[in-house]
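Taken from a larger complex, these chains appear in their original positions, while the remainder are omitted.
Which chain is which? They are A, B and C, in the order written, and residues in each are numbered from 1.
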Amino acid sequence: MTATLPTHRGTDTAVRLTGVRKTFGQGTRAVTALDGIDLRVAPGEFVCLLGASGCGKTTVLNLIAGLDQPSAGTIELSTSRPAVMFQEAALMPWLTAARNVELPLRLAGVKKAERETRAAELLDLVRLSGAGDKRPHELSGGMRQRVALARALASALNREGDGAALLLMDEPFSALDAITRDFLQSELLRVWQATGTAVVFVTHDVREAVRLGQRVVLLSSKPGRVVQEWAVADLDAPEGALVTEEINGRLREVISSHAA
Amino acid sequence: SRADRGDTSAADTATDQGPAAELRLGYFPNVTHASALIGLEKGFFAKELGGTKLVPTKFNDGPTEVAAFLGGSLDAGFIGSGPAINAFAKSDGEAVRLVAGGTSAGAQLVTSADITKPEDLVGKTVVTPALGNTQDVALKKWLVDKGLKDRVQVTNRENAQTLDAFKKGEVQAAWLPEPWSSRLVLDAGAKVLLDEKELWADGKFPTTTLLVRTQYLKEHPQTVQALLRGLLTANAYAGSDSADAKLAVNKQLEALTGKGLNAAVIDRAFTSISLDTDPLAATYPRLAKDAVTAGVATEETKLNGFFDLGALNTVLKAAGKPEADAAGLDTK
Amino acid sequence: MPHEATAPVADHAVEGLDALDAPPEQPRRRTGLVRSVLAPIGALVLFVAVWQALWAAAIWPEYQLPAPIAVWDQVWKVTQTGQVWEFLWVSVHRAIIGFLISLAVATPLGLLLAKVAIVRAAIGPVISGLQSLPSVAWVPAAVLWFGTTDAAIYTVVLLGAVPSIANGLVAGIDQIPPILPRVGKVLGAGRVDAARYILLPAALPGYLAGLKQGWAFSWRSLMAAELIATSPQLGFGLGQYLHNGMSLSDMSMVMAGILLIFLVGVGIELLLFRPLERAVLRARGLSGSL
């Protein structure tokens, strides 16, 4: 996993959301999930998105990925197609784990032999070297999540000269044990540093957010709005613990204010 | 088991139960079933049947009518002589009896103009309405007689299709019953190469006959006689007032199929058929033999017991007409 | 305005399937309305235009390709005389009754086939084999066994529709994500409850596809069966009308018959299956391009 790709820090933003609103449904059943989201991610930046369950994090990622259209506001991207890891594993049930990882390479027209090597490397990275020929239904929940991670990385790493790269991840480690999670966090950081891709990372684990991110963005719920941001790059352990405390407190506030 | 019990069918034990409550009568919407059409249109059957309810049932093809006979859902029916023999043979001489004739003659081999003698048919395909039907047997027998059996192809098509195919030039020859031979001649410019009449003594051969389910015949002979009286009346009407009879036929055709025939076709068709209650029993052994010669059947159908002309002769006698002859085929 | 007219039918059908918890329709967008009314009409107009052009070019003789107007005249004729209502009534009511009986027979059969391995191994292939038998092949046998009665007609229809619906249900059940029946089991569903509350609703999209095919089979088989005979007991249906056109070799009558049969098929699709399908898929977030 030593692939290095040209980084594109030339443009000044990887993503910019301006006044984005998203409403699902019509009439009386309409739900406004997001309202007036402004967010800018610099090229190569690692941004963590936090918020209560159901506040609209997934919706933000979907909008950035171009899978949904905002009801209002604009979204600018410097890349034509970000790599996405969904909240569900969403593996193709008819493909083995290895073939699932190969899929983005196949779609990009990579040759079979190279595809296979790269998929094997990525499966190795997520500690699933032996499970390449298993089908999704034969994998445990955490294994499926790791295959999805490998697939997202395959998609992220396979982009040549395509603007600033961008990786969107929706709770990628939620189904993993602490040790595997630790390990994969480091691997993710390594990949991020090596490729200089911008990352938008959704998580529920505040400590994870502080550990990984350069910036933490907190969303409120119903409707989702940006409540506060913290710069958390290069904090040492005690500082990190402090910020974590602070974010947790703010999160609690936001949730209870909503519940009230 | 079946073998020990022997086949004692209900028909053997049936007894006279007086007039039936209902008579289910089968027929085709076709000129060769003219007696049936006239009888129905003019109410001759209903009048004679009196209290017996007449349920006319229109069939589209012989085999289905045979199935209805064998399944017991039809009491009497006009039908071609080929299917009639089949119905008798397939039920081992049980299910049906032939009680009267309907129509005789009315089939021709028509061809395109370039075919002027039988030998011209070599290498060509001749169409008949259906495998084993009256015209199919006649054609194949004729080919054998002419020594053309293996040099002429025979195929079956629905009559309507034959007409279109002839118009398009896909087919050059067909052995067809009325009114189709007339339609080919008048609508599609075909020529008559052979009238089947020429092959039979007196030019008479059975085209349509009247079958009755054996059990029905035994249980309700009076009803069958009433039906036959109606048939005689219809035939008589056709003989005396043929213009109106043709009108009646066309009216029925229109009611049944949504469209009548044009007058010229009906006129021509009527000249080649004759409506006669004589079943022409004497011709049947030859028909049975021809079927074997033609290769349609593997063995000759035994026709003993097929005819039951008792009712017909009672009615004919009452009308002061000569009795019909069963040619010895009325007993087993 | 076929579309607006369908809404109540759909709702009603959905109510009837309340057991399966199909949802109320969601409000419809205007573009959808316009599209679903205008698009088929556009397609129809285009089709007739091409036909008229071909006919006008007189490439084929009239008896091979009648003018659209000639076909329309035939339809108009039977409509004027009111006969068309008789045909439609005779055929449609029979097809619907046949379809409902098929449904009642095929649903338990499909459940058995899908869930009981031995039944599937034993008669699964038979059911598929039956499906591949043409309806006309059954006509003589049905008449022989049941006479020229409605029973014969329904036999032919059932032999066509039951295997198709049962196979559709089996396919639907086969595709259910295995977790759902497992959930049913741990929530305490017995065999019957599992079928009623889990399998049938979960298989509903596939089952509906099977029902559509089943309806097509019923209707086709009925048309074949109506060729049997006409009598006061059997009435005069569309199949007979078509057959008469054929035996008269009257192309415009044949096409009018095809048109009427086709319109009934399209009508049932638009009035019944389309809204049902739409409701079922929407409720599951499977809207696709609907």
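Methods note: a residue touches a chain if its C-beta (ideal position, glycine included) is under 8 Å from a C-beta of that chain, and two chains touch if they have at least 3 such contacts.
None of these values were measured; they are calculated from a predicted model.
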{"item": "Copies per chain type across the entire complex", "value": "A x2, B x1, C x2"}
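In this section, only the chains that are shown with their structure count from here on.
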{"item": "Innermost chain by mean C-alpha position", "value": "C"}
{"item": "Distance from the mean Cα position of chain B to that of chain A, given in whole angstrom", "value": "84"}
{"item": "Centre-of-Cα separation between chain C and chain A, whole angstrom", "value": "47"}
{"item": "Inter-chain centre distance, chain B versus chain C - centres from mean C-alpha coordinates, in Å", "value": "39"}
{"item": "Residues of chain B whose C-beta touches two or more other chains", "value": "none"}
{"item": "Residues of chain A engaged with two or more neighbouring chains", "value": "none"}
{"item": "Chain B-touching residues of chain C, taken from the complex the two chains share", "value": "61, 63-64, 78, 139-141, 143-149, 227-234, 241, 243-250, 253"}
{"item": "Chain B - residues contacting chain C, complex", "value": "24, 26, 29, 55-60, 63-65, 67-68, 70-74, 158-161, 163-164, 167-168, 256-259"}
